[in-house]
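Apart from one protein chain that is not included, each protein chain of the complex appears where it belongs.
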Amino acid sequence: MTSAGAARIKIGIVGGTGYTGVELLRLLSQHPNAQLTAITSRKEDGMPVADMFPNLRGRVDLCFQTPEKANLEQCDVVFFATPHGVAMSQAESLIKQNVRVIDLAADFRLQDTQVFERWYKMPHSCPTILKQSVYGLVELNREKIAGAQVIGNPGCYPTTVLLGLAPLIQEGRHLIDTSHVIADCKSGVSGAGRKAEVGSLFSEAGDNFKAYGVAGHRHHPEISEQLQLLAGGPVGLVFVPHLVPMIRGMFSTLYARILPEALDTDFQALFEQRYASEPFVDVMPAGSLPETRSVRASNHLRIAVHRPDGGDQLVILVIQDNLVKGASGQAVQNMNLMFGLPESTGLEHVAILP
Amino acid sequence: MTSAGAARIKIGIVGGTGYTGVELLRLLSQHPNAQLTAITSRKEDGMPVADMFPNLRGRVDLCFQTPEKANLEQCDVVFFATPHGVAMSQAESLIKQNVRVIDLAADFRLQDTQVFERWYKMPHSCPTILKQSVYGLVELNREKIAGAQVIGNPGCYPTTVLLGLAPLIQEGRHLIDTSHVIADCKSGVSGAGRKAEVGSLFSEAGDNFKAYGVAGHRHHPEISEQLQLLAGGPVGLVFVPHLVPMIRGMFSTLYARILPEALDTDFQALFEQRYASEPFVDVMPAGSLPETRSVRASNHLRIAVHRPDGGDQLVILVIQDNLVKGASGQAVQNMNLMFGLPESTGLEHVAILP
Amino acid sequence: MTSAGAARIKIGIVGGTGYTGVELLRLLSQHPNAQLTAITSRKEDGMPVADMFPNLRGRVDLCFQTPEKANLEQCDVVFFATPHGVAMSQAESLIKQNVRVIDLAADFRLQDTQVFERWYKMPHSCPTILKQSVYGLVELNREKIAGAQVIGNPGCYPTTVLLGLAPLIQEGRHLIDTSHVIADCKSGVSGAGRKAEVGSLFSEAGDNFKAYGVAGHRHHPEISEQLQLLAGGPVGLVFVPHLVPMIRGMFSTLYARILPEALDTDFQALFEQRYASEPFVDVMPAGSLPETRSVRASNHLRIAVHRPDGGDQLVILVIQDNLVKGASGQAVQNMNLMFGLPESTGLEHVAILP
Partner (left out) sequence: MTSAGAARIKIGIVGGTGYTGVELLRLLSQHPNAQLTAITSRKEDGMPVADMFPNLRGRVDLCFQTPEKANLEQCDVVFFATPHGVAMSQAESLIKQNVRVIDLAADFRLQDTQVFERWYKMPHSCPTILKQSVYGLVELNREKIAGAQVIGNPGCYPTTVLLGLAPLIQEGRHLIDTSHVIADCKSGVSGAGRKAEVGSLFSEAGDNFKAYGVAGHRHHPEISEQLQLLAGGPVGLVFVPHLVPMIRGMFSTLYARILPEALDTDFQALFEQRYASEPFVDVMPAGSLPETRSVRASNHLRIAVHRPDGGDQLVILVIQDNLVKGASGQAVQNMNLMFGLPESTGLEHVAILP
């Protein structure tokens, strides 16, 4: 499946023992231009990756290594699938060696370091690099990403909320009441990661539904910062995340009130036009009811635009696989852009249904 | 567990082959004042109930019978756990024999027969009885229920939305903007009933999340009619139901904007006072995050009141078991009232967790 | 629901933060002769039990306490819902105060202390008490249990395997080839407890099936010891446990070869007679296919006896709820016997279906 003759991109992964890590490995091991070169885990040093993730047996021969052995400077790009705070501690030395950095955690998502410090309880250790970094939501920042050295890969919730609202608020549009937008979001349990926590146990999260983070969630300031950039002013957002007893999948139900002067707008057409040339954003036909399984294990995000009873309330439904378009797939999409590859390379898998 | 000496209530169930039927059987077979007398199913005539529902082995000896054999007129009360339209066709003859009727379908939920006909695609066949019937949401209509001959047992979604909003709009209160209330509701799959339909298959509904009925759901006019009664005027509601891959459980996230003049209200206190003496409505402490499993198989409904960042947006979280408080438990609660029993009789089961 | 006038049994629970703990609390809070008196957790000292387990809100007012404060000696009986090794360290002092002890862990299950030490990696600290203790499988040891001071409550797998095989091997019967019996067992994830472990995460155990412990499982020697007691000689058992993506429920498929001289046996009748008077063992009609949900949250265990093609191979299907008959319900059944109550007291809940 390799492009004949093309040199492959040498890839390092820091911290590949979680779900975004194994998903990166799944995608990159099938990517025609990628060469998995090193993967680090201090704790699992020496263990074959395929022993931890047997879906990779016969496909990934790498062993986990300590960072010291991994020699990440030899790579063309390093993905950080780590807890918050790790990427910013290593970015500088990698950049000096001209290695590109894509961080799947939050270190390069928030430009406002005070906000970062308040929500992540740590000072930002490389504000200069942060300023040069690019928020890796391809559909909003395609050109900047192509030239970036460091990417802050978006959070899963922000990806759905931003792509679901962008057509309504971009380019100085005055279509909705931006003081009261509601994002009622639902995520599969894999969003909580592969950490041993009671709340993520099968017997706790299964056959159950709950809201969490109502009093405050780290993705809220991230969404708000980007919405403000898009709208050119503050956007009032209520954001309530919920936990769904499914493994993968994210569903965001967005509510926005149409401004009186915009009641004649054809919102279906507005969304279709906005995303007409996007390979991974699918604006479904009017009246559609997307389901998360239609993007399971694929990089697609689907949007349906509803206006109940033709009233003044818009209901935007957005779905994605939180581990693909919401994390690792988006990271690979960023990589493709950064290395001049067609954006869809290695990301054209059809979703798994049922 | 019988009250010594007390005559038991003779009970008939029409159409007990679905989930509300088996749940009625579970509750009533353990109810100290109930005597299961007859259960009808034309299709399953002669089959022991416990053959279809083996959880009832050794506890329920009844067989399904045709309506003809069942002699429902001998009962004190008949529950209809049937498709819409059945109860209204049989209510008149039962009432003449002084049998009480509790309909778990929609025949006696909507007082506006035109609305009924639009949503249920059939004319209402007994508008006179409808007028005398009572909407069986105990916490709103306790006194009327006690004297009622016919009860329209509320829909599952309406139970959560109405109890979640009542304290805000009852008694002429002007606390929220009633022109734009949002109910983002999520239901377990048992809400779709025990019908053989592709959309309810394990491999379709499992590991998946979706919205449905965005363009219109039968519970919408039911909620609206009751909200209007409560508020003394129309309430603008956007209602979006979603399907959760769990068996039982319902979670409603309600969004309401606080009116400027009401910003000083202590909403937590308001809810606590409103439901202080209710045995089955639990207003949780401020900051609580209820989960549906905390009421699994019990008749309790729990409410948490949130006001993110102390702003002008209220977020009310409401949970119940859709088959108990949302259907069969509520029906038994109605029966208790109608027969002068303590309201909690036979309904005090502790929820099953995990 | 209290027996009028009867003094309630004062109950202590050590270590009630796991699933067998909350299940004990659910059952005992609804038990007419039980008075929950103290519950210990060193880590959660002071926390209301209902804060951890919100299904108990309004039903259990106790707070967790340190063992020092809990004063367990005042109790009539103490349940240990703790890791292995805790009960045996505290049993002696409780027994001296004439407190009965029911251990839901393994400290009093194995009479052979060498076997105990090999499998549980700790020496047995009170072999004298162990000798007086009784293996709490009611259907096998009813009389001894009634007079016991200390009960070793059986493991979940052993309960199903022993009750499924007992009629075939008890009383010197020579019906099956006891050198090669196979127990292919399947358990819901709650059997792994409420410990934060990666393997029990929703995203690991969900939508997945696997065997575990094939090379050796702690319940194997427990089953073997009891089988040997029943059969009066060693029984060769292959035991393979599997993990099912469901919360509660256990299903054991037992395979035994009929001896040539026993081919004329009516095995259905044999099982029916053996368990005819047992309130919690249900031998289903010939040809039945039991499903775990038919006993969800109830103390019943159901057995179906199959003999495919009328050949020489018996297939015994056994189901239970691993947290009830397989743990906490069985413990309460033991308590009832020890205190002279009707065996079914507080255990007659109908299973939850669906």
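So that you can tell them apart, the chains are marked A, B and C in the order they are listed, and the count of residues begins at 1 in each.
One rule holds for everything that comes next: a residue touches a chain if its C-beta (ideal position, glycine included) is under 8 Å from a C-beta of that chain, and two chains touch if they have at least 3 such contacts.
It should be emphasised that the depicted structure is a prediction, and the values quoted were computed from it without experimental measurement.
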Displayed partners of the chain not shown (whole complex): A, B, C
Full-complex contact with the absent chain, from C:Glu197, C:Glu225 or C:Glu291: C:Glu291
Of B:Ala7, B:Ala196 or B:Ala276, the residue in touch with the unshown chain: B:Ala196
Identified contact with the non-displayed chain, of C:Val115, C:Ile182 or C:Ala196: C:Ile182
Where the unshown chain meets chain A, residue by residue: 1, 19, 22, 26, 29-30, 53-59, 190, 194, 206-207, 247-248, 282, 284, 290-291, 293-298, 300, 302, 348-354
Absent chain, residues of chain C that touch it: 180, 182, 184, 186, 188, 203-204, 206-212, 214-216, 236, 238-240, 242, 244-249, 251, 253, 255, 257, 287, 289-293, 296, 306, 308-309, 311, 313, 315, 317, 354
Touching residues (missing chain, whole complex) on chain B: 19, 188-190, 194-198, 200-207, 245-247
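One rule holds for everything that comes next: only the chains that are shown with their structure count from here on.
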Self-contact between copies chain A and chain B, residue sets same or different by half: same
For chain B placed onto chain C, the superposition rotation in degrees, Cα atoms, nearest 5: 180
Approximate Å spacing (C-alpha centroids) for the pair chain A, chain C: 46
Centroid distance [mean C-alpha coordinates] between chain C and chain B, Å: 36
Touching two or more other chains - residue numbers and ranges from chain C: 19, 190, 194, 206-207, 247
